[in-house]
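Below: the structure, in structure tokens.
Missing here is one protein chain; the remaining ones are kept as they sit in the complex.
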Amino acid sequence: MQQQKPIRLFAMLLIAILAVGVLAACGGPEPAAPAEEAAASDDSGEEMAADDGVSPNQAPEFQDMVRNGELPPLAERLPVNPAIVEPVDSIGQYGGTWNTALVGGSDTAWLVRTVSYIHLMGWSPQWEGVVPNAAESVSASADASEYTFTFREGMKWSDGEPFTAHDLAFWWNDQILNEDLSPGGTPGWMRAGEADAIFEAVDDHTLKITFDAPNGLFLQNLATPSGSIFTRVPKHYCSQFHVDYNTENLDELIAENNANDWVNLYQMKCASVPGTPSDSRWFNADLPTLMPWKVTVAYGEGSQLILERNPYFWKVDTEGNQLPYIDRVVYDILEDREVLLLKVLNGEIDMMSRHFNTNDNKAVIADNREPGEYEFFETRSIGNTTGFHFNLNHKDERMREIFNDKNFRIAMSHCLNRQEIIDVLYIGQGEPMQSAIPKDMAEFYDEEWYSLYTEFDQALAHQYLADAGMTERDADGYFLGPDGEPLSFVVQATEAFGFHDRAEMAVNQWQDCGVNAQLSIIDRTLLYQRKDANEHDVHVWGAATGPQIFLDPRHFFPFSRESTFAQAWVTWRTNPSGAGAMTQPEEPPDIVKHQMDLYAQILSSGDQAKQIELMKEILSIAKDQFYVIGTSSSPPGYGIVKNNFHNVPTSMPGSWQYPTPAPTQPEQYWISGE
Amino acid sequence: MLQFLLRRLLYMVPTLLAISIVAFVIIQLPPGDFLTTMVAAMAAQDEDMDQAAMAALEEQYGLGQPVHIQYLKWMQGIVTRGDFGDSFGWNKPVSELVWGRLALTFVLSLASLLFVWVVAFPIGIYSAVKQYSIGDYFATFIGFLGLATPNFLLALILMYIAFKFFNQSVGGLFSPEYQEAPWTWGRVADLFAHLWVPVVIIGTAGTASLIRIMRANLLDELRKPYVVTARAKGLPEWRLLFKYPVRVALNPFVSTVGWVLPTLVSGAAIVSIVLSLPTTGPLLIRALLQQDMYLAASFIMLLSILTVIGTLVSDLLLAWLDPRIRME
Amino acid sequence: MESPVLIEIKNLKTHFFLDEGTVQAVNGVDFTIHQHKTLCVVGESGCGKSVTARSILQIVDQPGRIVEGEILYHRPFRLSAAGNGEWTSGETGANGNSTTEIIDLAALDPRGREIRAIRGQDISMIFQEPMTSLSPIHTVGNQITEAIKLHTDMLDDEADEHAVELLRRVGIPRPEERLGTYPFELSGGMRQRVMIAMALSCNPALLIADEPTTAVDVTTQAQILELLEELQDEYGMAIMLITHDLGVVAEMADDVVVMYLGQVAERGDVDSIFHDPKHPYTQSLLKSIPRLGVSRNRQRLDSIRGMVPDPYNRPSGCMFGPRCDHFMPGRCDAISPPAIPLGPGREVHCLLYEDE
Partner (left out) sequence: MAVTDAKTLPPETVSPGAAETEIESSVSVASQWQLMWWKFRKHRMAMAGGVVTLIIYAIAIFVEFLSPSSPGVIRADYTWAPPQRLHFLRQTEEGMRWDPYVNGYKVEIDPEALKRTFVIDEEQIVDIGFFVRGEPYKMWGLWESDLHLVGSTDAEVPVYFLGADRMGRDLLSSMIYGTRVSMSIGLLGVFLSFFLGILLGGISGFYGGTTDNLIQRIIEFIRSIPTIPLWMGLAAALPTDWPPLRIYFGITIILSFIGWTGLARVVRGRFLSLRTEDFVMAARLDGASELTTIWRHMVPSFFSHIIASLTLSIPGMILAETSLSFLGLGLRRPVVSWGVLLQEAQNIRSVATAPWLLIPGLAVLVAVLALNFLGDGLRDAADPYNR
């Protein structure tokens, strides 16, 4: 027995060596590709199909399925009046896989931006306005409080069940208005007046929504990502998880799915908070959908999320071919952006404009266009690159007084060498710009405001500082506060979007100007935490934004929690009682209250001309108030698209509210063969 | 022996309980919670979320409750139903997420461990036997080099080289065509074809330290009088080396082998992120960064349990190998 | 009666090559070990006695090396063909010669097969620390049978039996059970007995015992020495006993070698060394033996004044010169004293006796 021990040791070593040998041996040959499916499916050409009554205006595999009786004919699958899509460049061919990627486990935003733009209303492809999308048409009452939507007859969910007004009524009445399922109540943009909106399914194809008060921005909101919640809940499927509908086997379903209770079960199967992980569209492959592609491998099941063509999709091209052209969309779930960048460089990504598309990366992506066989497309970001938000509601009385002095802020603005920032960080792209309306928006554009206080002039800045009562300097050359005490403030920024680089440059420039600014680069959650708790001096984030001005005028008056310059005033507007708020409400000055009042008027007006007038008044006050110090106009963003990937516009707006590139209708993208 | 085992198992209970509390506290340490992190993350992409939806989510996640209530609920789930709670970030039960990835993680960890041992033992032995020879200096140098290279940097550079010069598909453990394919021999082969890069990268640091430890242990043992005794018996050098000092030098290894697995599981995390491997490491780091608290806490628990069990296994192995301990 | 020569060491020099310099641990040593006899080597720690012993087996540690000299091993006959057979009594050689061959151990490759065949079989060794000299993780049985199986064709069972036999012989109670025990389960004396059993397993011609009793208590010490004597009677091997304890020498030795700083100071049979020490060093050593009833006070410590010199800075001339009471300036620090024969097997290295 004792003598065997060395043998045991040798055996252990031997096994180890053998195992590695096996590893090495297996590592050698390249695996054979599983099959050449893609090539095979192309053979069943369109011409030869017409005779047997099977419509050639559908994907070849559907033709086969129709022939085999596995699928109803195309005419039965399409609505009576399918939505017609004008292709960007050309009528496409069926086939191909759109390879793209997600980063991490909750990256649903890129999904929202690509495959799920089936809202009732949508933006026109170049963001000129709102057009009906899943709805066939819409009409609104003059006071913007009553909206009537008409749906396409014969429009179906991806499992072939009809899509009707009852689905929306179910969603509203039994999900949103159900206190268990929606403890937060209705979405903010659906609130007008005291009472909840009323959803009434007049018939299968007509839905009437009545608000308690005018809701002037309702249709625009529907076109934003928030609007996706309307058209995603199939009553026939989701009602089985609902306590009011399923009295038979709900408990079994709860047990089967490891849920805690029916609410938990419903949330797992049908929940819907767009852009968050609590979005069952991606995690539940069984959920019927209206999307061009339906999920076949759900998020989190493996290292890919895969969608395949929805046979009941309700859009056709101008020649009547059912969309989408592309067979499958495959999202590689990556852990790191750098891997994504390498995949882009390697030509493994067909079309994408997220995560990898930073200014810094553009150089290396540009260098690799030829071997990677891709090109750039432009995403026009409209607005300002960076805003410096001095905290006007600062908790410290002295700091508040200094920051509230407009002369001080003007001085800070003149201390900034914007051209240097542009040269360093944007390689000269863009121009100095105040936190004002961008040039693209002719309606509101104000030339003077655009360049107000943007000149780099330290002497002028010092004059303004003198006006603010700051003339004395300390031993290090920094200005003392108006009270003669040393003055320093912390500029907080995070690494997202390169804000930290801009902050670093601004801090350097302010120090150079004789102001003791200190840089603090922190985690973005922390950044938000501090902002929400009103614990910041200067917060570095965005400034004046583009066409979503009506929906989100955050930089022009204390509008939402994103109006970082005045958290206490925001609370006063949105939550006057201050219950549960991280920053207690404070009553703003009259002029600010007037802005809030003007915005309330916009909301309750259905008249666009009047809305514009009111907005202009808000903006002129904002110009005078000078809440946020802007930096420079945004250079365009970019995405990449493979050379054989067609119908992607070379330029499109870039914004979350216009969830780039969804309004350009990915269902009409197509891939040409090798 | 059985009593020893039972006693050890009994000891584990309070330890694990304490760990569960610490695990929960650790994830509460950073400011904010899953929701605020998510909102900040969305804002960083210029995206936003409705207040009402946020309130709903807060309710759904139970984030409004006091911490100790959250903890008790979580523990109750684990103890009564083996339910580790739901991952917020994936909107599904933690157990579904973890087990799937654990298998690949074990494959990777074991392969790395084997690699490390197979490389480190011979070099370590050589290095000790030929102390201060050129070979020893070289092995030492290489070993330290492996220790000194931040391995995430190595991963990135190797990946870039693979792309630039070999035109290889980067990241992951499978070729694209096999990623969601069912398990076949082809897929296994594909896995092994991809496995060597992470194995080598993860292995470098481990190999380096193992060489050092092996060398040091062996040097200690080689100086022991019993080696001279054995030599005086007329044993050939190699047999002497393997029967006595190498065998004794292995003991400190065995006593740490229990730590190795959890270290590989979490330690390889950073490399796995860089290489985008579908293993547990990235899931853990992301859960921590997102404050996906049940997922993160369950992970910490699991790793700790692995460590505690690993220590136990180590002790048993050590007792098996070393009579002095067995007899105690 | 003079018994046949077993080992003949001639001008052995074993040096250690260190960066700080060369340590001449053994620097020109000559002596002879006879069959069946006990030779004691005495000297202070560091005088090179252990290195000399290890040189015989070629197990000097790196960076030590035999640089010069011969260790001639007169290999006696085995009675039986098996490797572990009894040795002849000496006179009865087949051709009237008591030895088969003469091997120069110093010339063998320290890692080679020939020296390995001699180690453990012809010459075996026991060490000072019975605890650390046994592997802590192998059983007693394993360690004893290892040598047996290495040098003979015995099967496992036979080897085990033989080991039990040996253990019984060295006075270990219930030897069958002891085969499976580990060294740490045994007392110091028992361990040393195991070491002896191990050394005797192949019935060696020479047993080198390197301070075998320093690490055990006085009672055990006596028992071990007694055992060695008994075993010598029984197995007929020669013993080379290394010690710094003159009491042990008096009890055990047939011949004595006194070493000082890598050189032999004096050698001879035990009686002449004890009763007629010639070398001043030997004389000092004998004076330093504590005697019953004499208190150990500081005065007695002056018997050898000064301390052993730095190994790198050896004195010129006689190594003992600086500490010698009979130091002769101009001679002792100039001439390295040659061996001066005083009788058969008796030599002294001291200029005092030059003209005798």
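The letters A, B and C name the chains in turn, as written, and every chain counts its residues from 1.
Everything below uses one rule, namely that contacts are C-beta pairs under 8 Å (C-beta built on N, C-alpha and C of every residue); 3 or more make two chains touch, one makes a residue touch a chain.
Keep in mind the model is a prediction, meaning the values are calculated, not measured.
Novice: Of A:A75, A:A195, A:A255 or A:I427, which one is in contact with the hidden chain?
Specialist: Answering carefully, the residue with contact to the hidden chain is A:I427.
Novice: If the hidden chain were put back, which of B:Q51, B:Q65, B:S95 or B:T149 would touch it?
Specialist: From the options B:Q51, B:Q65, B:S95 or B:T149, the contact with the absent chain belongs to B:T149.
Novice: Which residue among A:E161, A:D457, A:D474 or A:D523 touches the omitted chain?
Specialist: With A:E161, A:D457, A:D474 or A:D523 as choices, the missing chain is touched by A:D523.
Novice: One chain is left out of this view; which of A:A195, A:A255 or A:V364 touches it in the full complex?
Specialist: Spelled out, the listed residue whose C-beta touches the missing chain is A:V364.
Novice: Which residue, B:Q60, B:Q179 or B:T311, contacts the hidden chain when the whole complex is considered?
Specialist: Answering carefully, the residue with contact to the hidden chain is B:T311.
Novice: Can you list, in ascending order, the chain B residues touching the missing chain?
Specialist: Given the touch definition above, chain B has residues 15, 18-19, 22-23, 25-27, 29-31, 132, 137, 140-141, 144-145, 147-150, 152-153, 156-157, 160, 164, 212, 216, 219-220, 223, 225, 259, 262, 266-267, 269-270, 284-285, 288-289, 296, 299-300, 303-304, 307-308, 311 touching the missing chain.
Novice: I need the residue numbers on chain A that touch the omitted chain, in ascending order.
Specialist: Those residues of chain A that touch the unshown chain are 338, 341-342, 345, 359-364, 366-367, 376, 420, 423-429, 490, 495, 500-501, 504-505, 508, 518-523, 526, 529-530, 535, 635.
Keep this in mind: only the chains that are shown with their structure count from here on.
Novice: Indicate, using Cα centroids, the chain positioned nearest the centre of all protein chains shown.
Specialist: B
Novice: Applying the document's contact definition, name the chain pair with more C-beta pairs in contact, B-C or A-B.
Specialist: Of B-C and A-B, it is A-B that has more C-beta pairs in contact.
Novice: Just the number, please: Cα centre separation of chain A and chain C in whole Å.
Specialist: 89
Novice: How many angstrom lie between the CA centroids of chain A and chain B, rounded to a whole number?
Specialist: Taking the mean C-alpha position of each chain, the two centres sit 36 Å apart.
Novice: Would you give the residues of chain C that are in contact with at least 2 other chains, written as numbers and ranges?
Specialist: Only 138-139 qualify.
Novice: Any chance you could list the residues of chain B touching two or more other chains?
Specialist: Correct list: 243, 247, 321.
Novice: Okay, in this complex, where on chain A does chain B touch?
Specialist: By the definition above, chain A touches chain B via 5-6, 9-10, 13, 16-17, 19-20, 23-24, 26-34, 99, 104-106, 109, 181-189, 225-226, 258, 263-264, 267-268, 271, 273, 275-280, 283, 297, 299-300, 302-304, 306, 332-336, 338-339, 342-343, 345-346, 348, 354, 494, 496-497, 523-529, 532, 541-542, 552, 562, 574, 655-656.
Novice: Write out the stretch or stretches of chain B touching chain A in their complex.
Specialist: Checking each residue of chain B against chain A gives 30-32, 36-60, 83, 86-93, 96-97, 111, 114-115, 117-118, 121, 156, 159-160, 163, 167, 169-172, 174-181, 186-190, 192-193, 195-196, 199, 242-243, 247, 250, 272-278, 282-283, 286, 290-291, 321.
Novice: Name, in rising order, each residue of chain C that touches chain B in their complex.
Specialist: 54, 57, 59, 61, 111, 116-121, 124-125, 127-129, 132-139, 146-147, 150-151, 182, 184-185, 195, 198
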